[in-house]
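Only one protein chain is missing; all other protein chains are in place.
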């Protein structure tokens, strides 16, 4: 082998780093309305191109076009807009709270609001999401009380999780929102297990898994796809590709595959890519996949193509690893602005009503915040008790924990 | 969702179980010579059909046909035949030894001999295999001493591994044979890491990973594909699909995907299926993939389609989970008989010479066995020492192990 | 009363629970049609259907992770990890998810899950079929860890584990599957049918988690043991003639510290025995606890007799295994001090 040139290591790098000029011209964005809508029982092999395209409904003019359009009424769309605006306002206030030291940590959704808000509306009562930390839209779109979310974020005396869990790692069984884990990807296979249980019990409820682009590299992603494929579990597996992990661009997780959706093809799992900044498209694709699951046709993999506009969390500053202007250059636009425009084009909305709604939503969020803060914030006011720390490790407290609690005198 | 029928769980089952009649008529076996041989730098997307076909060279008449043929000389093929026959004879003797209580455990290769024997011959000195327990052909085809393999199997005083490791979990760095792990799949990502190291050092050596069909379900399979895809590691990733895990048929690991090779497609990794019972085809495909790696074109995934004729190990009896006649019904035949026939067709071999070779090989194996047994077997004769148990945990024995060894008085 | 091997008792526990509770499901590698490599689930698929007992892909993280999802749904999965040595790929799901789900969600979701795994050596299984990783579970808040030493206990404890509202690690000493192995590997094996704890009642009964059993009363010295080592301790006591009180812990977490402390306060001497590696083994915790609770009653140092701090070797298995001779020496030394 002496005649071979030396090997070299290939380390993928994003097109630009701070100082460079963002350039998304190589990102192929199909025209809105251009991707066909196959029947839900289509042979996965026959629709593999869906894993390499992007399903889009809203065009540049704000019109809903193509075979995935026309599923939602004005009032449903207005709800959707309100949910996304609420999530954005909520994020802004909580970010500020974190900076003010009222809590330790926060993670925002800026730019990705459509994904969880729209998906939630395609689900039925009893369905169960296994979310990551960036799907609070699932709660907001299900009318979970903002004040309870804030109580959790503040770890205050009304925190439904008793101060045990980090901010934003909510849990609400009755809203179909599984307890968020701080560990990546673990919940993906749990979603499959939950779906298998539903099938075992001849139930009609389905499960939904959520994962980020970066976390698809985790091994539990594989476990989930293997189990889902083998048992044809009634589950929708969502990948939220917001282009970045923490400082790591999606190319490190994706490698040589064209898309994340393509991962599903090797498992015979239908895989679709959708414009994650297009409320209507997300909803339409969600409906399609959920129907597949509900009709016992098995799992679907959906890659939501979006962009994380803000920092990964309050612990990092994206200016250290990507150009500041990158989010502006992102070709899929802003989900709120796009839906607003569509509603205006439909004649169901106006700039004035939008401004008014913005103010009302802010009021609602601030009112919730005031109420939550009456119950304390992380370092001030009402607190969960030390007793709460010892409880709930097991249903019944075993003797050794009794001894330890006793030692503390609580 | 009241209008939906209840869900049901799908649990894949093999076509037949003991008592049934084996039927492989649904297994698509393409004609020998019918699959094209693309250039090694072909775009993975353009050759995805290779993941759903089977590359075959030897036809029913024992002729080598098609674009993957004509790579090996008579003497190379005769070597190959000898290696496979040696492996089979070796297996038979060691199985008997195990039954006689001379060792605790054994795993045979019956029906799969071509895979490791042929692959080994396509490698260059310095390349490194990361094998499972069913690739002893890599050692035999590299002329590793049979007696050393037996010493290992017997855990005797000459055991190169000092009695520490279970039978057949060999290690030989100088033969490019990484220490076999008892844990499935772990070595697959290690192979990728080794290949990355070679690339980091601008070396020309490549790595080869090995895994079984069942073990592809393990998460480290995913880790390996992710890393190989991202860093374009110079590695060949082999899947030996011998149709069975232990009692579990390949459908449980494979799920809804048509083939195991298809798993590579979601990573942009070229994926090929090859007739694993066809020495010439395995060699040809190995050469192709190795050249890709060596030319820094990145990883290749190969599914070797074969059949495990014997038990999984000496600890199970396949009659409990599959029809006894299933192996006879297996449509790809026996690798030794097929290569023998080809050599006869070529005029390089005859029945008489084959019988003679069989006798000679048996003599060689028996001679090695006699020699090994002089150095002891698991419960009789020469043994590794108790000291050996304490040594090699670390390069330098730390104080606590000194104390423990001292306690035993060795 | 019917006599059963430990494997039969374990199978019977699952059978009883699957019959009583439609939410009990059983799965794992090779557990379906074949009934498991140790045959613990033999016949369950035929009896309860593919829905309730089935083969899993070889992915321990997937097995545990899927089971957690099922448990959160409301089922009571009882899964098998083929060998405890192969639980590591599923360790994250056990530690980060199963163990903490109730706590982190404040009871919104819970995880009634049993993870069975054959453990321990003595079958020439080398480093990957012999391990005793109990200490890796006892360190994890939110888990319970059980190690039965007889068919009767195995069934009663497994039923308790399946009925438990929290995740239970159920470690089955594989060397006890067919008889009360006492470490005399060179002697003919006694079958469970000849041992009184091979008497296993039919139907439903429980042995509560967290209660130790005194297997032999004695005044001179307390031996703390579990699993296979209970029988090794019995042999060592008989062979040395030391008047040892032998406590079978049965459950490591929660631990029956009261029974332990009462015994050590009586005897003033304590020997701890386990098959796992010494350093940071569960014996360390036992030693620390005994020292903390019985300091002023201890006449001589507590001794630990354990596997060495090496991987479990293939050929030197009986040098590694803390058998009756080694334990016997420790008993005598402890008496002589």
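For clarity, chains are labelled A, B and C in written order, and residue numbers in each chain start from 1.
By our rule, contacts are C-beta pairs under 8 Å (C-beta built on N, C-alpha and C of every residue); 3 or more make two chains touch, one makes a residue touch a chain.
Everything numeric here is computed off the predicted structure, so don't read it as measured data.
> Can you list the shown chains that the omitted chain is in contact with?
The chain that is not shown touches these displayed chains: A, B, C.
> Which residue from C:16, C:135 or C:327 sits in contact with the chain not drawn here?
C:135
> Per the definition of touch given earlier, which of A:91, A:159, A:203 or A:373 contacts the omitted chain?
From the options A:91, A:159, A:203 or A:373, the contact with the absent chain belongs to A:159.
> Decide which residue listed in B:156, B:172 or B:314 touches the omitted chain of the complex.
Only one of B:156, B:172 or B:314 touches the chain omitted from view, namely B:172.
> Using the touch definition up top, pick the residue from C:34, C:103 or C:181 that touches the left-out chain.
C:103
> Residue by residue, what part of chain A touches the chain that was omitted?
8-9, 11, 13, 17, 104-105, 155, 159, 162-167, 169, 181-185, 214-215, 217-220, 245-248, 252-253, 255, 315-316, 320-321, 378, 383-384, 386, 388-390, 393, 400-401, 404, 408
> With the missing chain put back, which residues of chain B would touch it? List them for me.
128, 130, 160-162, 164-165, 169, 171-173, 178-179, 181-183, 186, 189-198, 200-201, 207, 219-220, 222-224, 226-227, 230, 392-395, 398-400
> Touching residues of chain C against the unshown chain: what are they?
So the residues of chain C touching the missing chain come out as 61, 85, 88-89, 91-92, 95-96, 99-100, 103-104, 127-128, 135-136, 138-142, 253, 276-277, 279-285, 287-288, 291-292, 295, 298, 300-304, 308-311.
Following the convention adopted for this analysis, only the chains that are shown with their structure count from here on.
> With centres defined as the mean C-alpha position, give me the chain A-chain B separation in Å.
Centre separation, chain A to chain B: 42 Å.
> Which residues of chain A are in contact with two or more other chains?
Each of 196, 198, 200, 219-220, 222-223, 226, 230 in chain A touches at least two other chains.
> Listing for chain C: what residues touch at least two other chains?
51, 56-57, 59, 61-62, 89
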